[in-house]
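Please see the structure below; I have some questions.
A selection of the complex's chains, in situ.
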Amino acid sequence: MREVIINGLQDFFFEYETPRQVLVQNKRVGIVCRLIQLGVLGYIIGWVFIYEKGYQIEDSAIGSVLTKMKGVGLTSVDGVDRVWDVADYVFPEQGDASFVVMTNYIITTGQKQDKCPELNDGKNSCNSDKDCEGGQYKRTGNGYMTGKCVITTGTCEVHAWCPIEDDLTIPDPPLLMSAENYTLFIKNSVTFPQFKVVRSNLVEGVDNSYIKRCLYHETNNPLCPIFKLGDIVRLSGFNFQQIAKEGGAIGILIDWVCNLDYSLKHCKPKYYFHGLYGNADETDKARASVGYNFRHAKYYTENSTEKRTLMKVFGIRFNVIVRGLARKFDIIPTLTAIGSGVGIFGVATVVCDLVLLYVLPKRDFYKNMKFKSTVIDDEISGSGSKVGDVSMTNIGSKDPAPITMKD
Amino acid sequence: MREVIINGLQDFFFEYETPRQVLVQNKRVGIVCRLIQLGVLGYIIGWVFIYEKGYQIEDSAIGSVLTKMKGVGLTSVDGVDRVWDVADYVFPEQGDASFVVMTNYIITTGQKQDKCPELNDGKNSCNSDKDCEGGQYKRTGNGYMTGKCVITTGTCEVHAWCPIEDDLTIPDPPLLMSAENYTLFIKNSVTFPQFKVVRSNLVEGVDNSYIKRCLYHETNNPLCPIFKLGDIVRLSGFNFQQIAKEGGAIGILIDWVCNLDYSLKHCKPKYYFHGLYGNADETDKARASVGYNFRHAKYYTENSTEKRTLMKVFGIRFNVIVRGLARKFDIIPTLTAIGSGVGIFGVATVVCDLVLLYVLPKRDFYKNMKFKSTVIDDEISGSGSKVGDVSMTNIGSKDPAPITMKD
């Protein structure tokens, strides 16, 4: 028994099997098949390896963003000038990746908890007290109905923050058109945890003195992290006055595509800007929901009564989105690509064989070369293999003219 | 030398090699092997290509979310009615993807910087001044100890915002049960940067007039982007009154699965709701941390003293999460899948060969057919290859009965 195993191991290690092949010396077949094989090889090398970089592994980035707005706005309402600085017009204040810059507003001062009629905007009209069920709330209303219909306004009386905000007319031109000149500074850091690489958008060359004077320009200063709001809006395809009036949302995409097989200093961000909802070229009517606004309240106490100043803030909402993809050579995808390539090579062989065996005029001859046939009488089965039952024939032996072979 | 290269190239281009094969004409072997091969083919086509769509590349989405709450709440505390609108109950106010809707609260009015005893909640009790080390801060405390033990309350005196908030009893039923009827409008846009496709959740058919009257329903209105808070809570598996009392966190998942080989209009979002911490069916005791709350302060000045109104806000925190996956035909994964499939085909051949050579009764005969053996005396090496050293044998030639072949 042991001997058998040792013999088997010896056979295994001292032998090597390699497929027997037919060399078809035919110019046409040869050229066709070589071209197919070269095409496959070219595809594997050119496309999978060079273009798609199949020899590299990928890692996506963990990004972190800080933003800081700069600039002062000026409004003149009813002859009163008012200055707006960062603490006034940015929501939230702490420099998040997603923030709003106020560009227009409707202010309602001195609201307090009280009873007053609804705004006559056509949605809350009433004819008699029956239309205003006491204690109920309408989806279009601003408070709980008291059950009274106020005749002078033709609307239900509600328990709400009074007076009710009148947002029927939006100031046009927008009150804070000066927002166009605000600047935005973005600090972005990306980490590729698999490669243990950390990069910041303040890359080589973007130092303290450069930052102090630079302003992003898509071709001249593509790496400057300071952006003029008007530029961002323009590059997103919006018209500033239009978006400033009713508000809108803009995505700032910071795109990192890094090939870490090269030096790290080639790993630089690219900035893209795009409108998030409702492109500028759509007609207003086609859009189901236009603009962007929210309500912001400042509370105070006056004569022991809690009051608030309500602002309906129209603004541009910026979303800074970081997308990072780093690639680096790795042995696993390389070998997988090679293995897969060898498999595709097999496909080339199959195609050539089909041509050889079914298309060429001398196909019978090639079949004869390629295949050796065995015929076994299947019915007779058993331990003793009677050799007489076995007969081997070359395919195509029915061919009348016998082929002379020196094999 | 040049001639050799030219000849070599000619040989290379005008020749084509294809493996020689044995055709085993045995019904049993034939059927078994063909079935294995068909199984592999079926797997490759059916599973890899049709089910797993191995011929497509994937791109994940960059999502952007705007939210807007609507609805008015009403509380009656000590006979005083108070109305709460969006500016009062949503934190933060600007419509982020992650926000809190207040459903319950504990209010502490008129806090100012002062000295007062700690709350007697069992964690800060003292017997004498020794228990209250002056200038120190306890992890369970609300301020810096003055070193005095107040006998009336049995707690240390602290320098803090006074009076200390008493949050031992949480209002039950929750004060803002009306939150159940608030509605949430979600605007979501996804971008698949690799395919340059942008979609909004306001898809075809979800237009202005539809949005004005629709309300999300999992089967009847699965595309309406307006949700009733009570519905969201119910679909997440929570009981509204329970979650409203102590707060909780709910994830709203917007799932985009798009096959871009079809028309873009089939690319629609699906909404899923799930509780994020502590499912409703877990017992309260098993959960390490229940509920969700935070503290919110409004500052004001009264008689030249800075004061604040502190609110412990219990609420439902909503996280709108966007997940997008688009797929499109691409030649690379197609060829990779084919190449890999050809490789697996090779496995089928290996299995069939094992059956043929080791299982079948006529295995020796097949070995003989498949293999041609060469024996070379390894010891004699050198430039002159003496032919006499080489002998070729068919495997199995030790077999007593010689096999008759016509080859």
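Letters are used for the chains, namely A and B, taken in the order the chains are written, and counting of residues starts over at 1 for each.
As a convention for this text, a contact is a pair of C-beta atoms (placed from the backbone, for glycine too) under 8 Å apart; a residue touches a chain by one contact, two chains touch by 3 or more.
This one's a predicted model, so the numbers in the text were calculated from it and none came from an experiment.
Student: For this file, with 2 copies placed, note down how many copies the whole complex has.
Tutor: 3
By definition in this document, only the chains that are shown with their structure count from here on.
Student: What is the distance in Å between the mean C-alpha positions of chain A and chain B?
Tutor: 16
Student: Could you please specify the touching residues of chain B with respect to chain A in the complex?
Tutor: 12-28, 62, 64, 66, 68, 70-72, 74, 81-83, 85-88, 92-97, 178, 181, 183, 185, 187, 189, 191, 193, 198, 200, 202, 206-208, 210-211, 298, 300, 302, 332, 335-336, 338-343, 345-346, 361-362, 364-366, 369, 371-372, 401-407
Student: For a test of understanding, state which residues of chain A touch chain B in their complex under the given definition.
Tutor: Contact set of chain A toward chain B: 17, 19-27, 29-31, 33-34, 43, 47-48, 52, 91-92, 98-100, 113, 137, 139, 141-144, 159-161, 249, 251, 253, 255, 274, 276-277, 285-289, 292, 294-297, 299-301, 308, 310, 313, 317, 319, 321, 323, 337, 339-344, 346-347, 349-350, 352-353, 356, 369-376, 378, 381-383, 385, 387, 390-395, 397, 407.
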